[in-house]
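Incomplete set of chains, arranged as in the complex.
Chain nomenclature is as follows: A, B, C and D, assigned in order of appearance, with residue numbering initiated at 1 for each chain independently.
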Amino acid sequence: MRNLIPVLTVVAVIVAIWYAAAVWLNAQWVLDTAARQDREIGTSELVLETWSQDKPRLPAPHQVVTELWETTVEKNITSKRSLVYHAWVTLSATLAGFAMGTALGVALAVGIVYVRVMDMSVMPWVIASQTIPILAIAPMIIVVLNAMGLSGLLPKAMISMYLSFFPVVVGMVKGLRAPSRMQLDQMRTWNATQGQEFLRLRLPSSMPYLFASLKIAMAASLVGAIVGELPTGAVAGLGARLLAGSYYGQTIQIWSALFMAAIVAAAMVGLIGLVQRLTLKRMGMA
Amino acid sequence: ADELSLQLKWVTQAQFAGYYVAADKGFYEEEDLDVTIKPGGPDIAPVQVLLGGGADVMVDWLPSALAARENGAPIVNIAQPFKSSGLMLTCLKEHGIESPEDFPGHTLGTWFFGNELPLYSWMSKLGYATDGSEGGVTIQKINFNVDPLLQKQVECATTMTYNEYWQVIDAGLTPEDLVVFKYEDEGISTLEDGLYTTEANLEDPEMVDKLTRFVRASMKGWKYAEENPDEAAEIVLENDATGAQTEVHQKRMMGEIAKLTSGSNGALDPADFERTVDVLLSAGADPVITENPGEAAWTHAITDEALQ
Amino acid sequence: MMWILLGLLAWIAGSALNVWLARRPRSRATSLAVPVVFGVTIIVVWEAAVRGFGISPVLLPAPSVIAARMASSGSVLWEDFVQTVVKGALTGYVMGCLAAFVTAIVVDRFDFLRRGLLPVGNFVAALPIIGTAPILVMWFGFDWQSKAAVVVIMVFFPMLVNTVEGLRDTSAMQRDLMRTYAAGYWTTLLKLRLPAAMPFIFNGLKIATTLALIGAIVAEFFGSPIRGMGFRISTSVGLLQLDLVWAEIVVAAIAGSAFYGGMALLEKAVTFWHPSQRG
Amino acid sequence: MTNAMPQQAETSVISAKALNLTFQTNDGPVHALRDVNLEVGKGDFVSFIGPSGCGKTTFLRVMADLEQPTSGEVLVNGVSPEAARKARAYGYVFQAAGLYPWRSIGGNIRLPLEIMGYDKAAQAERVREVLELVELAGFENKYPWQLSGGMQQRASIARALAFEADILLMDEPFGALDEIVRDHLNEQLLALWARTQKTICFVTHSIPEAVYLSTKIVVMSPRPGRITDVIESPLPKERPLDIRDTPEFLEIAHRVREGLRAGHAYD
């Protein structure tokens, strides 16, 4: 609640800039059209037309909102023209990929912290793996998985996993190594087993890092799912909407799919934040 | 029924109406086939899918299919439902381009991914350099839409008669605002949407039999679509999972597609093949294919059987 | 069969060698050797698998084929590297990180902005690059400027969030000490909060390195002049020149790792005092 | 048994009136300070002594404007603690050393000097001086984690002494030091105090230390933290170490011990 006024202010400023930018970016088209039609055009007319084009360079905020409204609220959610339906398709792949990525990331981090060979060999290659442009190999992954008989949700989820495990590894390695020398020494004096040290010291101290990484991983995972949708033949999902929008120059549709993606991501990240607050509160850290 | 999967080279649209019609009208069923149609997209190389085992047949253009062959993909054309080429170069009149002589100094946009090959051939035939140097043209890669043309990032752009051209018109330009060069008219047309499969498949009699029935049903679908364009467009729309296609656009597209398929009974015309190869081989300094693959790249075995 | 056996053998030998190496006392040589052995093992296994299982070069080329391609197409790879990494990624990285750093300081200074801008920022950061890249290409043109813009957007928020977080990561006693000196805002920033924030800032800088590279390459998928790593990758797939695609990927991985490694070295030098660096 | 302060007509450097401070915690409020009244004159050396958790640190923090009282009034140098802090009126030694880990020992001591704009030469000179005072000469380039607990605490004392503040607030500065160093530093502190006329507020757990150093001893009792006794020392300003064997000294020590004991539940 305390944040509402600042957020609204910032949003208001952005919307204002946005409208201005829409005029600036779309004016050329309006002028060209008018010239072709031998039509004189006044300033107010110009401004209004830049805000109501069919295929603007930059759609005005109200156009995007209208499109969002029409494709979410006014459409049956099972319809292929409903953004809710497409969002759900993407979300399910995102969640599956996120779960797999988190599991893989945590497992790798535990390995890196506890197994010396892994500590020394895995990290550079994990980093290198992230410099590979996923968009380039996503189609190949999909093709290979398809050839292996995997299709539908799983290939997309695999790409999500590929993108989301990285922040988790990095964050968790840092988090699992966060305990101070003295805290680790204490555990030694009690001759705690590695499992006990992990559960009672390393894991609790890694919680803030884990949650920070999970938020990044969730966003990455959504991007992964969308990327994964592109080469599955643009069948359904927000990625397919983006793609279809871009073939047909439907900027309004692109922007609304884009916003839907951001809304989904924000909601998921918000959810993680909620879990984080509850967990940290239970742990007495918030 | 026997299962068979088809990989398209692009998203669901009237360009592939024949296959959707055949599926919808039960032509495949009549041949005891259960066909899965997999839509494509900008990042799908149908050849990869085919060789990866994700599909049994694919739709592709001959230039890119031949390029893939040279790079080690053993693929063969088994049918050619498209007779003529729908490729063209569309320019805005305001830039003062009226004929190919006016190209030098201008920026021409084209899709890549194999689609740039005909343009490069054309330019080399005209004797223009393509690196933006004096007296040559600048080639610019553009995405599969017409925004760069509308926003004047390029002066001419590759369009298809059945799709992008109409997007330009829909954007509010009139045919009078445009100058259009059809590849077909410039004598550099190359074969478009054909059906391809792997050499391995062709050695398997059972597969050959399936493919024969598939081609027969598909051609029936195409001819039905040609005669009933509006119904075909409706069928395409029903099969579009993205929900992004519009009725007006698809009906218009179907009309244009019908013009391209009308001259073909499904069998590849060897003369068309040779012309395409010639165009490709003449593509200047860096030709995409270096030698004529000859009859290894196509076969009439399927169509002969299917079209009796 | 021969190749498959060889692959298995290489796998076993590589792991054994690494386990042995890791047991040695830690030194510069071993900490370099272990990842190298790991990588070499993977490459040998890959080569063996491609040959052994007869995987089509159109699906996955063997490392030897990729190496040959890298040797023969050096000039193309270099041209693409300059276009994408030097012009696109690096400029975007520097501009994005600098902008985020300055914004972080402003945002941190004015709580109103922090509470207003960060949530909105998080939202904007969640806009997938695949959606924003075409738009930025439309606005900034086909050349490297639009790639730099994509990179700026990609690195901005991780860097911003980390810096803001870092600037707040001081203990009560450390802040109290500054209060007792009646240190002003700028003094506290310079002497306490920036040094304390360094581990976080470097966290952001490191994450941003991989993002910058991916961003620049992926953005080229949505529009580029006819050179650049993303351009080459996306168009070569269509021509089924998979060896060239993988050669570009190898260059990207090397450049990215070097970039990241450089940042990590710098981090070690600057935040030597942090427990995670003291080891 | 809160007792009325003898009102000092002379300039009072610190004056607390009806001070209360309550912390809100998840299971109820904690009364850290209740109705605290105190006057400290210029040049006084005041020791605070009391059971652990009685509010000594909290009181010092209020004077230093690091904690806001719930009610009541504090004046430092006749102005609010905030104004005094802004005027850099005091040096503060925290209960834990709190050195910045990214600065060497020398760098940590130089920190306030840099902030207050001393020039380079003066900085170096003062760092050398105070390091010698706390016997850490030679450790200037070591980092905090390379020092033992006691050495860190001495470094933090040196940091507070490095600049010339009129008031010194010290929270158990000698807690982790052995008797000999402690005696030595006690002497040094007294000499410094005599030389500079500083006003010093000093929290300690050692009764002999409190008696040896102070002109005024404040005894506190816990939960809620109150002042139970204020003892004005009759000892002369000049104090050799063996003053600790005089009957006056032992008598005051006895009174402090009694006051302390009263604050405890047992015996």
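Here is the rule we go by: a residue touches a chain if its C-beta (ideal position, glycine included) is under 8 Å from a C-beta of that chain, and two chains touch if they have at least 3 such contacts.
All values derive from a computational prediction rather than experimental measurement.
Each chain type appears once in the displayed model; counted over the entire complex in the file, the copy numbers are A x1, B x1, C x1, D x2.
Note that only the chains that are shown with their structure count from here on.
Traced through touching neighbours, the fewest hops from subunit B to subunit C number 1. Counting contacting C-beta pairs between every two chains, the top pair is A-C. Rounded to a whole number, the gap between the C-alpha centres of subunit A and subunit C is 18 angstrom. Between subunit A and subunit D the centroid-to-centroid distance comes to 54 Å (mean Cα coordinates, whole Å). In whole angstrom, the spacing between the mean C-alpha positions of subunit B and subunit D is 87. For subunit A, the set of residues touching two or more other chains reads 57, 135, 139-140, 143-144, 230, 246. Residue positions 59, 134, 138, 234, 237 of subunit C each touch two or more of the other chains. Looking at which chains touch one another, you get A-B, A-C, B-C, C-D. On subunit A, the positions that touch subunit C within their shared complex are 2-3, 5-11, 14, 25, 57-58, 116-117, 119-125, 127-137, 139-140, 143-144, 166-167, 170, 174, 177-178, 180-181, 212, 216, 219, 222-223, 226-227, 230, 239, 242, 246, 251, 254, 257-259, 261-262, 265-266, 269.
Here subunit D touches subunit C in the complex through residues 61, 64-66, 85-88, 90-92, 94, 96, 98, 100-103, 111-112, 114-116, 143, 145, going by the rule given at the top. Residues 43, 45, 47-48, 51-52, 64, 67-68, 71-73, 112-116, 139-143, 147-148, 151, 153, 288 of subunit B are the ones that touch subunit C when the two sit in their complex.
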